[in-house]
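Every protein chain except one is present and positioned as in the full complex.
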Amino acid sequence: MKYSLWNLLRQAPRGHRDWPQAWRNPEPKEAYDVIIIGAGGHGLATAYYLAKEHGISRTAVLEKGWLGGGNTGRNTTIVRSNYLWDESAHLYEHSLRLFETLSQDLNFNVMFSPRGVINLAHNEHDLKELRRRGHACRLNGIDYEMVTPREIKEIAPIINISRSIRYPVLGGAMQRRAGNARHDAVAWGLARRADELGVDIIQNCEVTGIDVRDGRVTGVQTTRGAIRANRIGAVPAGHASVVASMAGLRLPVESHALQAMVTEPVKPVLDTVIMSNTVHVYISQSDKGELVLGAGIDGYNSYSQKGGINVIEHQLEGLCELYPIVSRLKIMRVWGGIVDIAPDASPIISKTPIEGFYINCGWGTGGFKATPGSGWVFAHTIAQDRPHRLNEAFDLGRFESGLLIDEHGAAAVAH
Amino acid sequence: MMLIPCPWCGDRLDAEFTCGGEAHIMRPDPATASDAEWADYLFMRENPKGLHHERWFHAHGCRRWFHMTRDTASHRIVAVYAITESAPEASG
Partner (left out) sequence: MQSWRNSTGGIIDRSRRLSFTFDGRRLAGHPGDTLASALLANGIHLVGRSFKYHRPRGIVGSGVEEPNALVRLGEGGAVEPNARATTSELFDGLVASSQNRWPSLAFDVGALNSVASGLIPAGFYYKTFMWPAKAWTFYERFIRRAAGLGQAPEEPDPDVYEKRFAHCDVLVVGAGPAGLQAARAAAPAPAGVRAAPAAGRSGARVILADEQAVPGGSLLAEHVTLDGVPGQDWPESVRTELASMTDVTLLTRTTVAGYYDHNFLVAVERLTDHLPSGESPLPRQRLWKIRARHVVLATGAIERPLVFPGNDRPGVMLGSAVRAFANRWGVRCGARAVVFANNDSAYRSAIDAADSGIHVTTIVDCRAAPRGRLVEEAHSRGIDVLAGSVIAGVEGRKRVRGVAISTLDGSTPAAARKECDLVMMSGGWNPTVHLASQSGTRLAWDESLATFIPGDAASHQTSVGAAAGTFGLVECLTSGALAGTDAAARAGFDGEAPPVPEVDDDTGDGALDLEAFWHRPASPRDGKAFHDLQNDVTTADVALATRENYVSVEHFKRYTTTGMGTDQGKTSNVNGLAILAGHVGSSIPGVGHTTYRPFYTPVTIGALAGIDTAGELYDPVRRTPMHAWHAANGAHFEDVGQWKRPYCYLREGESVEEAVERETRAVRTGVGILDASTLGKIDVQGKDAAAFLDRLYTGTFSTLAPGRCRYGLMCHDDGMVFDDGVTARIADNRFLVSTTTGGAATVLNWFEEWLQTEWWDLDVHMTSVTTQWAAIAVAGPESRDLVSGLTTTDLSSDAFPFMTWRDADIAGIPGRIFRISFSGETGYELHVPASYALSLWQILMMAGERHAITPYGTEAMHVLRAEKGFIIVGQDTDGTTTPHDLGMSWLVSKKKPDFLGKRGLRRPDTLREDRKQLVGLLTDDPQVVIPEGAHVSPEPEAKPPVPMEGWVSSSYMSPNCGHSIALALIRRGHDRMGESVAIPLEDRTIRARIVKPVFFDEEGARLRG
């Protein structure tokens, strides 16, 4: 049944008893054309676009837990495309454009809200970096404008633009088309549409082995039995190395815990997303009223979805300096996700030395914004057995050649 | 907030340390290493879920590097050994 106001009205007197399942709980079949490992946003988007754009719907998406339960459901929901390097900018811009019509495309309100994202500059170096990125964005056709402290204050009255604080706000850059989306809705909307198109989303099905014969994949072993397929796309986020090792591959990623948190809900005080590298704070307010705050990663490898309190403390120190009114609000919930970080802070969306085995990982702290775009190019890569123009540069080979897409070096923190 | 047994200073809060990532990565001979071998040395990591041999630096303490074997899933610390030593056999 179509999601619409009309159907909501019709269901109201009926106690909403006719809404169908958003997705099925299929039993795994013996074989599929394509297996996607990981039913996070990126994996589901891959399956969706495989069906929609490439006519491949004999696809199974295998998920060891519950769909959307990894970083898709744990991030701070920022969507933007104002990246420095062309390769990144084009990929994230493609994703942002998909986000702009994703609700209509999926018939599921993913609540994409272009409320604007501001990056703050706190010193001359920050300003230079923002300007450089701004020039690049303009030439790449991505909206981007430098904003003065006074303009930032008008947009976000709770910010402290006093020059006397430790790292005063010297200016910022704003992407107005950027914003937030509802993370769960993205996963659920993709799952629902993919399911409608015939994709089997199989939850509680952990991949325990990848079958490789004569240099090509033939299927997977799972906690629910063996499943055959000649094309396997792995999108396991924090567990990328674990899955890749089943196929005998090592990856250039390390997994770290990244924490985020929300305050108790309060009436609207902030209508845009504000990020700062130097003070390492990013903040937005959810539609429920919670202030959503992102912290930094813990500095050591971890698969435990909780991080240290020191990271939180340090981040909140900066938050109080930049937004003094938050001091008496209370942190309600802190959680962690496992992010896999590549040396250049850019993703890997690539074929592998194993024929039929494709990997999509390394999204680090900023994968949510790429959800539809990542799925779109990965679907193309799997369907055509060659990367799309947009993800050619994001291949594994770059680590051998040295042609990295260094968003670290360019200080464009990837949230 | 792990309690890390620095071999020189004793038990200290993890915030005093910096983790140097995977241990026992051999730097290949630059004269003979292929591009692939060099990439492997520079970038490729085991990144296991479970026991991990890693290098730690007591940055805000004695400023000594040492090795530690730690479970990346539970954060249990299994062994601490000198930076000059190879991984303990069958630790954990």
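For clarity, chains are labelled A and B in written order, and residue numbers in each chain start from 1.
Everything below uses one rule, namely that a contact is a pair of C-beta atoms (placed from the backbone, for glycine too) under 8 Å apart; a residue touches a chain by one contact, two chains touch by 3 or more.
Just so it is clear, the structure is predicted and the values come from calculations on it, not from any experiment.
Although it is left out of the displayed model, the omitted chain contacts the following shown chains in the full complex: A, B.
One of A:Met174, A:Ile312, A:Ile338 or A:Leu396 touches the chain omitted from the figure, and that residue is A:Ile312. If you put the hidden chain back, the residue from A:Ala47, A:Leu120, A:Ala185 or A:Val207 that touches it is A:Ala185.
Chain B meets the missing chain through residues 1-3, 13-14, 18, 20, 27, 30-31, 33, 35, 38-39, 41-42, 55, 57, 59, 63-65, 74-75, 83-84.
One chain of the complex is left out; on chain A, the residues touching it are 3-5, 7-9, 12-13, 15-17, 19-25, 65-69, 73, 86, 89-90, 100-101, 103-104, 107-109, 111-115, 122-125, 128-129, 131-136, 138-142, 158, 164-167, 182, 184-185, 188-189, 203, 263-269, 271, 285, 287-289, 304-306, 308-309, 312-313, 316-321, 324-335, 398, 400-404, 406, 408-410.
Keep in mind that, in the parts below, only the chains that are shown with their structure count from here on.
Taking each chain's centre as the average of its CA atoms, chain A and chain B sit 29 Å apart. Touching chain A in their complex are the following residues of chain B: 1-2, 14-15, 18-19, 21-22, 35-36, 38-40, 42-49, 52, 54, 70, 72-75.
Across the complex, chain B is touched by residues 239-242, 245, 250-255, 299-304, 308-310, 340, 343, 399-401 of chain A.
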